[in-house]
Every structure is written in structure tokens, then in C-alpha cells.
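In what follows, a single structure is set out as C-alpha cells and then discussed.
Yeah, one chain of the complex is gone here, protein chain that is, but the others are all in their spots.
Moving on, here comes chain A:
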């Protein structure tokens, strides 16, 4: 049984100012959502130590974290909405579809075991029709491709011999869907004389939180904390290429796990670009980057912004000579993890994505850059431009520089 009386008490501080509602991308496009203030701090207060109230509208929350960023009182709004999701899931039962979507890891393993078939199946109409019927995944929704040569099968380094040591939190997306991102990261680190180790890891838990599976998310959190601490205590820094994963390790674990260990780990976690920027500040970065004449539009994922670290991807890309990158400044993409995969949320998801799609079009760049695999999925769906991870661009620039020598 889920204990709804979590010791997350920041809701006490809410002044009802509505800043979170104004910043919530979902509230901006639909009246069917109760909004962050009500479904976060307000509802939590009404159920604490009392009868539980289940509000179905919480399904619309994408856990993007915009509400957290806007709150002047530092209320952990999206942690509270995650709990409302957990309550809803427990009360309404868990649909098979949400099970599949919240289990990125399991699905990743299953799908990449026979990847070519899965990818085909995902594109085949009759199967998609059936998925829509049975699981409520909209027929028109594109899926990320699953790679047979998933990253786990390719890279198996468990320790690092270099002076700076990085424990890479690969995350489900780079492991199963985009091993090229993971590969680029390893390369970029090599160019900086850092050997990368891959610790034992589980899905960060964000998809589970988003689907109200609090218990599972908590379990993954404690497993990951244990495994990663074994590294940080030996001088490793934990680095992630997925901004949702880094957000989970830095912030969500403090709320859903809340132990001293969670706190200890959080202090050692970096987003990949943030890490590189730190190397630069310390004078350790290899700045031998070859010029690139591309024009790119950068889309900032919500979970990157939620980390309050400025914009490290832009900072890094701007180091590449002649590279022209502009921030799309488009807000939430609308895919929002597993949200946009759900039939009943599809319309909202598409509405949310429209601003982003429009700014991509207006900018007319060669391609789009973003850290988040789920944002990429939405970009793939709504625009005809290619989408890359910043680490891929950096890897390419380093490579060109090496070839030039």
C-alpha cells in the first residue's frame, strides 16, 4: 500500500499566488486540467491524514517541472503532483498501457531484443490500430526507434583508470533508443582524457512517477543510489546525457527517497554539458574544437530548465567556432515523457507542441538540437528537421579537429 502521507511538506508554504498555474504549459492549452496549484499543494493539504481524494485530471500533468521553477516559495509542486498521480493510479487501477509506458527499461529490453521487428511493427498500421484500441496509444503517434545494438551490448567498461573518473548514467533512452548518443558521450570524454565507467543502473524512475507508480520509482531510486554511491565514494562524478535522469538524481530522489544517501549522491551529479562547462571553468577542457558551419535551433527541455543551471548545452555549443546556434525559446514540447503517447492526451500534447513546431519552422535552421529523447520524439513528429543531441555535435567537432591534425 502506498503511504500517501509522504514527508514532503513544502506544500505548507504555498501562498496561492498562481505563478505556477501561469507557467504550466498544460493549463495554458486545456481547461480539463485542474492546474498545478490545485492538484499539487492544495490537494495534498486536503488529504493529509484524512480520506484520500482521487482526481482523475492529474493524468494531464506531464511532470515537466515548469511549476517548480516559477514558484516564489520553492514549493516542490511537481513532486506533489507526482503523488496525486500515485494516488490516482492506486485508486483507479493501472492500465496495461501505462504499465508499458512507465516501464521504459523493460520495454527497451524487450523491444531491442528483436529490434528490427519492433520498429517495423511500430510503423505498421494494423498493429498501431490494435495498440490504439487495446492500449490507448494514438495511431498517429511516432515512436522512438529501438536499436538492436543497444548500448549495453556495446560498451561494458565498469571502472575508469583516468585521473578524473566519470560514472555515466546512460538512461533508458540512450541505452535502448539512441546508443549513438551514449557513444558520442564516451568519445567526448575520451577527447578530454577521461575514461568512462558504466555503473549498474536501473531506469531513473521518472516515467514511473509520471504514471503514478510511486512504489516502483522509489525502489529504483534506492537501487540507483546504492549503486552510484559506490562510485562517488571512490571519487567518481556521476554524469547523465538525459536531462530527466539528471533531474531525478539531483532533485526527485531527495523528495521520493529523502535519505541522507540521496542527498550525498545529489551533490555529485552533473548533466553532461554542465560537466563539460565545469571542466572549462576549471581550465581542464580540451578546447581543440573544429569549426562547424551548421545553423542549429536549440530546444531547452523542461527537465533541463528545472535544474536551475542556466543553459549549459548552449554554453558548450557556442564554443564551437563558426557554429550558429539559437535558442528556440519555445517552452514545453508537449511530448512530456510518456504523456504524449496516450490517446486521451494526444490533442493536448499536439497543442502544446505547436509553439515549438512553429519556432522551428520560423528559424529555418539545418536541424534541431536538444538533450531530451522525448522532446526529440515530439520534434520528429511535428517538424521535418533532423534532431540531434548536443553531445553528438561536440563529438563531431572534436573528431573533425582530430582528422585535421
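Criterion: a contact is a pair of C-beta atoms (placed from the backbone, for glycine too) under 8 Å apart; a residue touches a chain by one contact, two chains touch by 3 or more; residues count from 1.
Note that contacts and distances are computed from a predicted model.
Engineer: For the complex's missing chain, which UniProt name, "Tryptophan synthase alpha chain", "Nitrite reductase small subunit NirD", "Aerobic glycerol-3-phosphate dehydrogenase" or "FtsX-like permease family protein"?
Structural biologist: The missing chain's protein name, per its UniProt entry, is "Aerobic glycerol-3-phosphate dehydrogenase".
Engineer: Pick from A:15, A:230, A:287 or A:386: which residue touches the chain that isn't shown?
Structural biologist: A:15
Engineer: For a quick check of understanding: of A:20, A:43, A:186 or A:290, which residue touches the chain that isn't displayed?
Structural biologist: Going through A:20, A:43, A:186 or A:290 one by one, A:43 is the residue touching the chain not shown.
Engineer: Touching the missing chain, which residues of chain A?
Structural biologist: Residue positions of chain A that touch the missing chain: 5, 7, 9, 11-17, 34, 37-38, 42-43, 45-46, 48-51, 53-57, 73.
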